[in-house]
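As you look at this complex, bear in mind that one protein chain is not there, while each of the others sits in place.
So that you can tell them apart, the chains are marked A, B and C in the order they are listed, and the count of residues begins at 1 in each.
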Amino acid sequence: MNHKPCPAESATLLIHCRDQEGLVAAITHFIAAHNGNIIYLDQHVDAQKQVFFMRIEWELERFAIPAEEIGPRFEAELAQRFNMSWRLHFSNEVPRMAIFVSKLSHCLFDLLARYQSGEWQVEVPLIISNHEDLRPVAERFGIDFHVLPITKENKREQEEREIELLQQHDIDFIVLARYMQILSPEFIDRYPERIINIHHSFLPAFPGAKPYHSAHARGVKIIGATSHYVTSELDAGPIIDQGVTHVSHRDSVEDLVRKGRDLEKLVLARAVYAHIQNKVLSYDNRTVIFD
Amino acid sequence: MNHKPCPAESATLLIHCRDQEGLVAAITHFIAAHNGNIIYLDQHVDAQKQVFFMRIEWELERFAIPAEEIGPRFEAELAQRFNMSWRLHFSNEVPRMAIFVSKLSHCLFDLLARYQSGEWQVEVPLIISNHEDLRPVAERFGIDFHVLPITKENKREQEEREIELLQQHDIDFIVLARYMQILSPEFIDRYPERIINIHHSFLPAFPGAKPYHSAHARGVKIIGATSHYVTSELDAGPIIDQGVTHVSHRDSVEDLVRKGRDLEKLVLARAVYAHIQNKVLSYDNRTVIFD
Amino acid sequence: MNHKPCPAESATLLIHCRDQEGLVAAITHFIAAHNGNIIYLDQHVDAQKQVFFMRIEWELERFAIPAEEIGPRFEAELAQRFNMSWRLHFSNEVPRMAIFVSKLSHCLFDLLARYQSGEWQVEVPLIISNHEDLRPVAERFGIDFHVLPITKENKREQEEREIELLQQHDIDFIVLARYMQILSPEFIDRYPERIINIHHSFLPAFPGAKPYHSAHARGVKIIGATSHYVTSELDAGPIIDQGVTHVSHRDSVEDLVRKGRDLEKLVLARAVYAHIQNKVLSYDNRTVIFD
Partner (left out) sequence: MNHKPCPAESATLLIHCRDQEGLVAAITHFIAAHNGNIIYLDQHVDAQKQVFFMRIEWELERFAIPAEEIGPRFEAELAQRFNMSWRLHFSNEVPRMAIFVSKLSHCLFDLLARYQSGEWQVEVPLIISNHEDLRPVAERFGIDFHVLPITKENKREQEEREIELLQQHDIDFIVLARYMQILSPEFIDRYPERIINIHHSFLPAFPGAKPYHSAHARGVKIIGATSHYVTSELDAGPIIDQGVTHVSHRDSVEDLVRKGRDLEKLVLARAVYAHIQNKVLSYDNRTVIFD
């Protein structure tokens, strides 16, 4: 994780635990008692499963606890008492993102344009592909591009090389921008809730290969795209964002592909943005997306 | 089929056949040569399957062929030559629609409000249900309401009674307005492409029972509703219309049900309207919906 | 205001005030300290105007303060200290809604269907119109229907009679369901933020009369509907909800009217639902809509 060369202006906690009385009061008291001004609070209770979720952000300027002690103090004073799971983020963090691609450029171009224009607070030091095709795009943006073709035989070793590259580049999370390979469970386990995929259908309809062909054959009037965290079950991980667009009998498979591209770009970008903003909490194969 | 007590102002042909050169020219010539003014023409070619589809409507005021001879003349002069399938409709037709319901009232209310306000050129002489619950709604609108509870044992005979009722009321097409019974293939064969169902999911995702529960469990961010012609395969008939709405982690199953109700009403109404307008052509389990 | 014949299960506070440190902690402490279990909390800070908004709901079962003392205690212990504006609601309240209509039935039918099916926790004892046309609809649903035709000359006295009727029926809020009269500022002042209108355009585009004609003339590709609280400035009150639908060059003004009807119904219903749920806070001619 990089950091901007300035102190953090705010801290953000993402919390989940069993729902209990007094949670909100205790958490907000912890912040208020040390002179933290809350600038964001969103909470959710899953009434059925009795789980409490919260995202809370507060200004650090006059906060009495130094940044490096906030975590330990929160753990000692609150998290243990309520048996909380929690993550702490600071506003000057600049996460490092790797992009995996195959041959299609539309999502890659869109991600890089957002990165380069400064739309996102993120670094993109590494692109990995199983094909040479998009090297010119990577070079145009001045980003390291590595080609690791995958076959049944070499999958394990190629994934090991990928992990080396990811570690060398200190990568925090991975975006599969229409990467046409299935990652092994071992690979996925290394980056839990840190691999974001875009699938070109409205899941759970049309998982797997060639969803636009299937959508056309079924005669649907709406197509979709789904961004989700990758888990070991194909196209079945927690959904972060979905989008749809209308189609008609006039649209050939090629038209669906064309219309789908714009959807894929948009849905993937929204998911990556939510992830970067630390607004996604995954639980029980579903996501809580804070506003 | 009822007719308005006035001569038809226009005639509409729906045609499909193998794509061939000269089809549009021949059809439009047939109409123009007899002084018919074309007021609507929409055609579609399925390039992959080489099938031609057309909907064409023309004014009858100065048309040289009397209404009752249009069909035979079209068959003799064009349809046989090009091996066309075709249907002919007149603008003064008032189709007769039966509604099947169970316990949920939202689609029924919506259909009846459109009927009563004159929004649709249709008659609704008959409502059939497997429960008593919605009798007061039917009575409020002055429509015959018959309760035919269905069990495994009596299904065949109850469906026979339903068919009798449908025939007595001279019904042209049936709308399943959240009717919670599966019709037998024998019943369905009696009304091919004339039974419209609303399914409360974005098909092909979540067919069958309890789709909102499944959608909630899967954590989708968008829910849908699908209107389709009923075929003997459950929830797999040709799709007429679909609609979607956004949901979030905040939405319980009950919220999905509530938000879904508004979708179901709207999607069903759009499908029924397209059907009444003779704008739906079904082919190979897909629909062509003319604009 | 009616109440269900059972004690309230929960209480809800809507609060707004100048943003200050410690607000959330103080409010949640007030509830937690008296054994209230928070089941809903949504807050918003308008950073530009430095205003804090909150909706908080908690269970009353084990709450230590009796229902009738909650308001005074909250006022004394918190509201005065932070100079808060606040409203308190209980879950067993059944607000009483009047509907104003003219000649168009679609919104009226939709509202009454939701009321009758029990979709909304509301009473509808009164419908007022300036025309006789919809009396049969009101009678069909068994609701008092009063016709008060409005002319320039009689407007003041007719509005006085309307207010008498509203008071006799103990009305809490009014829904203008395509009511084609402009209410006087005096009338509006009697029901601040308690008159909900549906305007058949995407405001602020096309305010005033005949928006579908204007939309058609301008050649827009999307039409909309807007639900808002009525203020003395025409079609300029705080917006509660908006919806849109796509149109094309094929759509005549009549088609826009037809497509718009479905929008109007839906957008108005969502606004009324938000109002009934006490999820709308109006401030500075804008609304905060809690999730």
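The rule is short, and it goes like this: contacts are C-beta pairs under 8 Å (C-beta built on N, C-alpha and C of every residue); 3 or more make two chains touch, one makes a residue touch a chain.
As the structure is a prediction and not an experimental result, all values here were calculated from the model.
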**Study point:** Touching residue (missing chain; options A:Asn2, A:Gln20 or A:Ser105)
**Key:** A:Ser105
Review point. Among the options A:Ala33, A:Ala113 or A:Val147, which residue touches the chain absent from this view?
Key: A:Ala113
Point to revise | On subunit B, residues whose C-beta touches the chain left out of the figure | key: 21-26, 28-29, 31-33, 35, 37-43, 45, 47, 246, 291
Review point. In terms of residues, what is the contact footprint of the unshown chain on subunit A?
Key: 105-106, 109-110, 113, 116-117, 119, 140-141, 248, 250, 258, 261-262, 266, 269, 291
Practice item. Spell out the interface residues on subunit C facing the chain that's missing from view. Key: 44, 46-48, 53, 202-206, 218-222, 224, 238-244, 248-250, 252, 285-289
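Simple rule for what comes next: only the chains that are shown with their structure count from here on.
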Practice item. Return the distance between the CA-based centres of subunit B and subunit C, expressed in whole Å. Key: 36
Exercise for review: Return the residues of subunit A touching two or more other chains; collapse runs of consecutive numbers into ranges.
Suggested key: 47
